[in-house]
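Apart from one protein chain that is not included, each protein chain of the complex appears where it belongs.
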Amino acid sequence: MKMRSLRREDFEFIIEMEPRWRDMDGLRHINHATYLSFLETVRIRYMEQLGIDVNEWEGENSSILAGMKIDYHQQSTYPNQYDIGARVVRIGHKSFDILNALFEENNPIPVVTGVFTVIGFNYALQETVPVSDIIKKECRPL
Amino acid sequence: MKMRSLRREDFEFIIEMEPRWRDMDGLRHINHATYLSFLETVRIRYMEQLGIDVNEWEGENSSILAGMKIDYHQQSTYPNQYDIGARVVRIGHKSFDILNALFEENNPIPVVTGVFTVIGFNYALQETVPVSDIIKKECRPL
Amino acid sequence: MKMRSLRREDFEFIIEMEPRWRDMDGLRHINHATYLSFLETVRIRYMEQLGIDVNEWEGENSSILAGMKIDYHQQSTYPNQYDIGARVVRIGHKSFDILNALFEENNPIPVVTGVFTVIGFNYALQETVPVSDIIKKECRPL
Partner (left out) sequence: MKMRSLRREDFEFIIEMEPRWRDMDGLRHINHATYLSFLETVRIRYMEQLGIDVNEWEGENSSILAGMKIDYHQQSTYPNQYDIGARVVRIGHKSFDILNALFEENNPIPVVTGVFTVIGFNYALQETVPVSDIIKKECRPL
């Protein structure tokens, strides 16, 4: 599936967020790295909604980001209003992928899409752990 | 007036904003500098509401931050919901002060308060300019 | 080539940078998005060294980020000292790829690697433009 073709309807979990003026960089568009802090918050809220406690992030049954593939489809700027979707799209034994897409108002084409590969991780032991059943059940491939 | 005594009722202009997970630092509270990006956005929206175009910020009739006095009254953390007030509290010939206060939900005591001294500034000429009448009319001292 | 196998020797252009305390997030490691601001600065300095003026970024012969693939191989924390390499590794007609790798002291394995796909872009016309010859000559595929 082409990432640019993703639409709001492809997501059941969507959060609204607004940029701050400081999210713009010297080119007066939202900085490429700043979008990732939006997406990070949305993934955390998505995990919380599934019953995974983010305050236990440093614990035994946590996760760590292994990689990401990001596509920038359009520029966006401040002020704005974003809808940001999250969806588990792949499950492996010890890793899974979350898809994120960020949309601005009155525009069906995403500004940014990303696939984040997350590994089950025990921070205390600094060891990988299997993906939890909660996340397995949530998976809905593209 | 003691800054800690400021309440939501002291502000006519209030904006709601939410922190992102990344706004926390290594101590797991919202970083002291990050609050300033919230307050900056609120001051910009306040100025816009008064009819001052932030997209003309690099123009002749703009302003520049000369200084600020910030008080931290409490810690706050993610997740949260902030009410942030802004109010012009002093007018000089070429400068004015904006007061900001940031409150978290269910708590009358501000998390952070700040007084920002702003100078009328012509970015093209890099020269100070008098404070606009719009801002003079808005002033409501503490 | 496996990104984890990249070494300092794979780069002719390397810049030293240090993290700030604030670059850590609530997990007390450098935040995944913050690395991208290091890499961005290194790419800009790399382009400047090739004779491309970053102050002309909003001009006719500029570029825009289309996407990136990032791999996180290890965690790192503050304080630290990074060596960050940049290298053009692919040229297309209107786009090219820059490889970045970030290493910490006394460790041959990269902390983060990334491939950034950049499109020649005219900001004035908001149109794509061909990749400059300077960048074509610089290309050294993996």
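The first chain written gets the first letter, and so on, giving A, B and C; residue counts start at 1 in each chain.
The rule is short, and it goes like this: a contact is a pair of C-beta atoms (placed from the backbone, for glycine too) under 8 Å apart; a residue touches a chain by one contact, two chains touch by 3 or more.
The structure displayed is predicted, hence computed values, not measured ones.
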Legend entry - Residue of C:R22, C:K69 or C:R90 in touch with the missing chain, whole complex considered: C:R22
Inset, instruction - Using the touch rule from the top, list residues of subunit C that touch the missing partner. - result: 17-18, 20-22, 37-38, 40-41, 44-45, 54, 79
Inset, instruction - Tell me where the left-out chain touches subunit B, residue by residue. - result: 26-27, 32-34, 36-37, 40, 57-58, 64-72, 75, 123
Legend entry - Interface with the undisplayed chain - residues on subunit A: 21-22, 24-26, 28, 31, 33, 78
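By definition in this document, only the chains that are shown with their structure count from here on.
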Legend entry - Centre-most chain [mean C-alpha coordinates]: A
Legend entry - Chain of greatest Cα-centre distance to subunit A: B
Legend entry - Chain pair bearing the highest count of C-beta contacts: A-C
Legend entry - Shared interface numbering between subunit C and subunit A [over half = same, under half = different]: same
Inset, instruction - Round to the nearest whole Å and give the separation of the Cα centres of subunit A and subunit B. - result: 31
Legend entry - Centre-of-Cα separation between subunit C and subunit A, whole angstrom: 22
Legend entry - subunit A, residues touching no fewer than two other chains: 37, 40
